[in-house]
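Yeah, one chain of the complex is gone here, protein chain that is, but the others are all in their spots.
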């Protein structure tokens, strides 16, 4: 019983260019080295796994499903993750997903109610650092990158997460992942969740 | 059945001075010219229509009703709009309504749950453009207009809409309605809702 109460479901978000994936991997390695059962799930990947069960074969096809079908798959993914028994489950996701219709919330209320995250962590960096990292990324259209746009994304992220926090009662922590200091940031994540 | 799924209820908000009404009219005309069934409803007007059914004769009287009565009328207006059968229904409203008690949310959760908007669109403009347009409006008290106040309204609007987005799972798009470019903005609205 106590075990159930103490399980942590830690949502980690961050806009592209903050170095989220590397940081989460570092955190999970550290916890496992310390004999804690920790795992990380990409919310998008779990959702795609659910979609494959109903015959959806690529991510483009997933995005074109009717909204109601997508919501159902979102809920199935949330249930899948909420059933994991690890001491700490990191949910690697986004506060919002950019699309031609605008910013979709990455953690809508119908997902939050199933996932019941115990912590929200925003991985961030100085806008100029994010700008530099995006400019070095050859898969991106560099003409569309601007400091103003990055600041806007950070603001939307913060207000969406504030809403998630009020809806669940769980805290939000912003952790800066400064260039070359991933170990330091990883230790801050561990201190935040108290394991 | 498919028709029901594809119906779009598009909430359009914008603070005074962004040119929302002209833009929405342009969008609806374009869609109707293109043989789409599109309509626009002012949320405030639909609510007043409901109020008239129970003997409320002017908008001042409506604003003085007890809060519980107002909430009931808000829900009735949301039901009225959600029953419309057009391919696209634009709901012309505000993220917040300024009053002596402060900013009332234009889209409280009890309205969102009935209206179930599929899209949120914020019509915006540069603060200096909004300032200029308000200064030209002779019905306004010009002493109360300031760039700082406008920036503050834009920030409150964004955080209220972020909350609406998380509660419904529907996306937010910000579209700039720059001076003299209403056609361009109208095309962006149409592209956002994908009709």
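Labels for the chains are A and B, by order of writing; each one numbers its residues from 1.
To be clear about the criterion, a residue touches a chain if its C-beta (ideal position, glycine included) is under 8 Å from a C-beta of that chain, and two chains touch if they have at least 3 such contacts.
Please read these numbers as outputs of a predicted model, since none were measured by experiment.
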Touch with the omitted chain, as defined above, among A:40, A:65 or A:172: A:172
Full-complex contact with the absent chain, from A:74, A:101, A:163 or A:177: A:163
Per the touch definition above, residue among B:36, B:71 or B:140 touching the missing chain: B:71
For chain A, residues in touch with the removed chain: 5-6, 118-121, 158-159, 162-163, 165-174, 191-194
Interface with the undisplayed chain - residues on chain B: 66-68, 71, 74, 99-105, 107-110, 112, 155-156, 159-160, 162-164, 166-167
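The working rule: only the chains that are shown with their structure count from here on.
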Interchain centroid distance [CA atoms averaged], chain A/chain B, Å: 31
